[in-house]
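Shown next, in C-alpha cells, is the structure this report addresses.
Only a single protein chain was left out; the remaining protein chains are all shown in position.
First chain written, first letter: the chains are A, B and C, and each begins at residue 1.
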Amino acid sequence: METAQAFLDLKIPVVDLSADFRLSAAEVYETWYGAHRCHDLLKEAVYGLPELHRDKIKTARLVANPGCYPTSCILGLAPLLKGELIQLDSIHCDSKSGVSGAGKTMAASNLYCEVNEGLKAYKIGEHRHTPEIEQELSRIAGQEVVVSFTPHLIPMDRGILSTLYAKANGDLDSAKLYNHYEEFYSSEPFVRVRPLGTFPSTQDVHMKNYCDIGVHFDPRTGRVVVVSAIDNLTKGASGQAIQNMNLMMGFEETSALI
Amino acid sequence: METAQAFLDLKIPVVDLSADFRLSAAEVYETWYGAHRCHDLLKEAVYGLPELHRDKIKTARLVANPGCYPTSCILGLAPLLKGELIQLDSIHCDSKSGVSGAGKTMAASNLYCEVNEGLKAYKIGEHRHTPEIEQELSRIAGQEVVVSFTPHLIPMDRGILSTLYAKANGDLDSAKLYNHYEEFYSSEPFVRVRPLGTFPSTQDVHMKNYCDIGVHFDPRTGRVVVVSAIDNLTKGASGQAIQNMNLMMGFEETSALI
Amino acid sequence: METAQAFLDLKIPVVDLSADFRLSAAEVYETWYGAHRCHDLLKEAVYGLPELHRDKIKTARLVANPGCYPTSCILGLAPLLKGELIQLDSIHCDSKSGVSGAGKTMAASNLYCEVNEGLKAYKIGEHRHTPEIEQELSRIAGQEVVVSFTPHLIPMDRGILSTLYAKANGDLDSAKLYNHYEEFYSSEPFVRVRPLGTFPSTQDVHMKNYCDIGVHFDPRTGRVVVVSAIDNLTKGASGQAIQNMNLMMGFEETSALI
Partner (left out) sequence: METAQAFLDLKIPVVDLSADFRLSAAEVYETWYGAHRCHDLLKEAVYGLPELHRDKIKTARLVANPGCYPTSCILGLAPLLKGELIQLDSIHCDSKSGVSGAGKTMAASNLYCEVNEGLKAYKIGEHRHTPEIEQELSRIAGQEVVVSFTPHLIPMDRGILSTLYAKANGDLDSAKLYNHYEEFYSSEPFVRVRPLGTFPSTQDVHMKNYCDIGVHFDPRTGRVVVVSAIDNLTKGASGQAIQNMNLMMGFEETSALI
C-alpha cells in the first residue's frame, strides 16, 4: 500500500489491482484483512467500477480495481437495488470461478489432479470479497445491506458465473424486470443484457471485457434470479484496470479492449 | 410406463430409473411432463430414497428411483425440515452437475468444445426436478413447500454439488446445526456428514454411492448453508437403484456398493 | 470447388480453406478425396505455406490454405530436408490435436464425455493430410518422400503438437542442428525456434499465429527429434489464411495477426 503513495508523490496516477483500497472504512478492512497503514489514501481512493462510479474515476488519482467476484455480483444486482425492486435482506450470491482466480499459488489444492473432475465450495461465509459486495450494494441502497456469498471452484481456466437470488418487492414480472435492466445498462459499452429467456455462459465472455447478464422472475417463488458472467482475468481484473486507466487519462473508454 | 406394469404382472419387482413414477400426484406430473397413462401405479409407487422411505421400499413392488439433482437436494435439506430449523419459504437450491447428467444426447450443447472451459445455468425456474424436490420436502414439513432450483452445467464428466440456503428459525449456531445432522444420519450407511468447517468436493464421492454433506450457520445473515455432493451416476442413479433393489429383495443394503 | 472459379471469374482472389486445391496432382487428390472437377485450377493453385512459397503466393490468384496437421509437420521437417540432414525413408510424424480440429460435427465421438479424460489415435495410415505432407516434403527433396503420419485426439479445445522423428545423415549434433534451424527461420515472422534443450507447449501458441519449434539430436539412436506446436485454428487455419491474404494484397504480412 505504501507503493501507491510513492507513485502518487511522483504525480503518477494509480490503478491498484490489490484489495488495499477497495474498502473505504478502515475498520471493515481491518476486520477482513488485517492492519491498514494508509488511512488517508483509503478515504481518497475511488472504487473502480465504471458502471457505478464513472465520474469519480475520471478525476481520481487512485482507483481501487474491484475484485473479480464483486464485479460479477455488483453488476448483476445493482439495477435491482437502484430500482428498489427487491427486499434488501433476501440477497444470495452463489458464485463459481475458474482456477486462474486463485493465481499461481503453489498449493496442493491447485494441482491439476486435485481440480480436474472436481467441484467444491470454499470459504463459505468468510470470503474477503463479501464486504466489498456489501459496501457497494449498501451505497446504492442508502442503508446497510448484508448478503450470503458462496464461492465455488470449477475445473476450467477462466471465467466467473454468479447466480444471484432475491425476493421481489411487490408486483414484478420477467418483462418488467428485463426492461429495467435493458434501460439501466443501455449506454454501457461493456455490459450486455441477454434477451429474455436466455442466460450467459462464461464462454460468451472468454477473454473479453464484457459482463453478460440474464434475468428471470419466478412467479412460483416471487424471486428474481440473475445470472452474471465475466472473464475473471479481463472484466474481473486487468481489462477493467485498462478501462479505468482510459477514463483517468481521458482516453476513449473502450480503447484497446474487446 | 406400461413396461413397469408388464413386469409387475409377471410378479417381477421394478426399480424404475425414469421419472414416470416419482410424482405421486398425477396433476403435478402432467403439469411438468405431459399425460400419464398409469394412474394406479402412480399411487402405489414408492419414492426410492432409502434415507426417507426405507420401510416402504422394503415391501414395495414398484420403486421410483429419484432424480440425481433431487437426491442431492433432499438429502441436504431433510434434516432442516425434520428439525423445524428453518423458515419454509426461504429455501434456495443452487445445483451444479457434470455433463453425464445430460445422457448421451446428440445435441450441439453437449459437444466437447461447447462444454469445455464453459459454465452456465439452464432451465432456470422450469427444470422438471423441481416438483420432485418440493414433493419430498412438503411431505416432511406436512405443508406445501416451494423452492428455487437452479441447475448449472460444469465441464466435468460426473458429480453433482448442491449449495442449499435457508433462513434459520430462531436461535441456531454451527455446532447445534452440525450435531443435528450428525445425529440425523448417524445410522445411514451412505450419508457422511463432514466435520464442522469442512465441505465436500465431488471428488470425494467419485464413483461411490455416498452423499457427503457439509453444514454452516452464518450469524451475519442468520442463514444456514448446506453443501451436498453425490456422483450423479451412482447415488444419483444406478447405485441408488441397487441400494433399492437390495432393500426390496432382502439383501444386505450395502451389497455390491462402495 | 466451383465457387473458387466463380470468384476468380469476378477477379476476386481466393484463399481456399478447404482441401480442394492443396494437392497439385489430380490423381493423388482423387485417390484420397474422390473426383476433382476443376483440374485447371488445381495446376494454378499455390500451396499457401508462406515460409516455403512466399513469392508465388504474392502473385497468386488462388491460394490453397494448408491443413492444420501438415502446417505443423512441414514447418517442423522442412529444414531437415533442405539441409539434407536426414535419411528420406526414415520420417515419422506423430501428431496430437485438440478437438476443434474435428469441427462442429454432430458425432457421438465429439460429445464431451466421449472426449474428456480420453486419448486415442485415429485414421492410422489413412488420414487425408498424409499426401499433403508428402507432396511438400517431396518438392523440397526433389524426389518422392513417404512418411508415417498418425493423428491423435487430445482432450482440449485448441492446439496441435507434432513430434517428428528421422534418422540423421552422417555426423550431427544438437548444436549444429539448432543452428541450422535458427538460421533457416531467422527472418520468418511466425516461426520461433526454441532455445536448445527446450520444447514448446501448445499453450505457448494458444490463439497466436506462431509455429514454435524445438529440436534435439539423440546420439544413442542417431535420430533427430523435432517438436512443432501451432494453434490449429490460427496458424493451422484462419490465421494463416490472413497471412496469405496479406501477401496477395500487398499488405504488411503480419497485419492483424499476433
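Definition applied: a residue touches a chain if its C-beta (ideal position, glycine included) is under 8 Å from a C-beta of that chain, and two chains touch if they have at least 3 such contacts.
Computed from a predicted structure; not experimentally measured.
Chemist: Of the residues A:I12, A:L111, A:A175 or A:M207, which one touches the chain left out of the display?
Modeler: Answer from the full complex: A:L111 touches the omitted chain.
Chemist: Looking at C:V14, C:L49 or C:V147, which makes contact with the chain not pictured?
Modeler: Answering carefully, the residue with contact to the hidden chain is C:V147.
Chemist: Out of C:R22, C:H36 or C:R158, which is the one that touches the chain we can't see?
Modeler: If we include the chain that is not displayed, C:R158 is the one touching it.
Chemist: Just name the one of C:S18, C:N179 or C:Q203 that touches the chain not displayed here.
Modeler: Per the contact definition at the top, the residue touching the missing chain is C:Q203.
Chemist: By the contact criterion defined above, which parts of subunit C meet the unshown chain? Give residue numbers in ascending order.
Modeler: Interface residues of subunit C facing the absent chain: 92, 94, 96, 98, 114, 116-122, 124-125, 146-148, 150, 152, 154-159, 161, 163, 165, 199-203, 206, 214, 216, 218, 220-221, 223, 225, 227, 229.
Chemist: Can you list where subunit A touches the absent chain?
Modeler: Touching the chain left out of view, subunit A contributes residues 99-100, 104, 106, 108, 110-117, 155-157.
By our rule, only the chains that are shown with their structure count from here on.
Chemist: Measuring between Cα centroids, what's the chain most distant from subunit B?
Modeler: Looking at centroid distances, C is the chain farthest away.
Chemist: Could you tell me the distance, in whole angstrom, between the mean C-alpha positions of subunit B and subunit C?
Modeler: Centre-to-centre distance between subunit B and subunit C: 51 Å.
Chemist: Express in whole angstrom the distance between the two chain centres, defined as the mean CA positions of subunit A and subunit C.
Modeler: Taking the average C-alpha coordinate of subunit A and of subunit C, the gap between them is 43 Å.
Chemist: Two or more other chains in contact with one residue: find those residues in subunit B.
Modeler: 114, 116-117, 155-157
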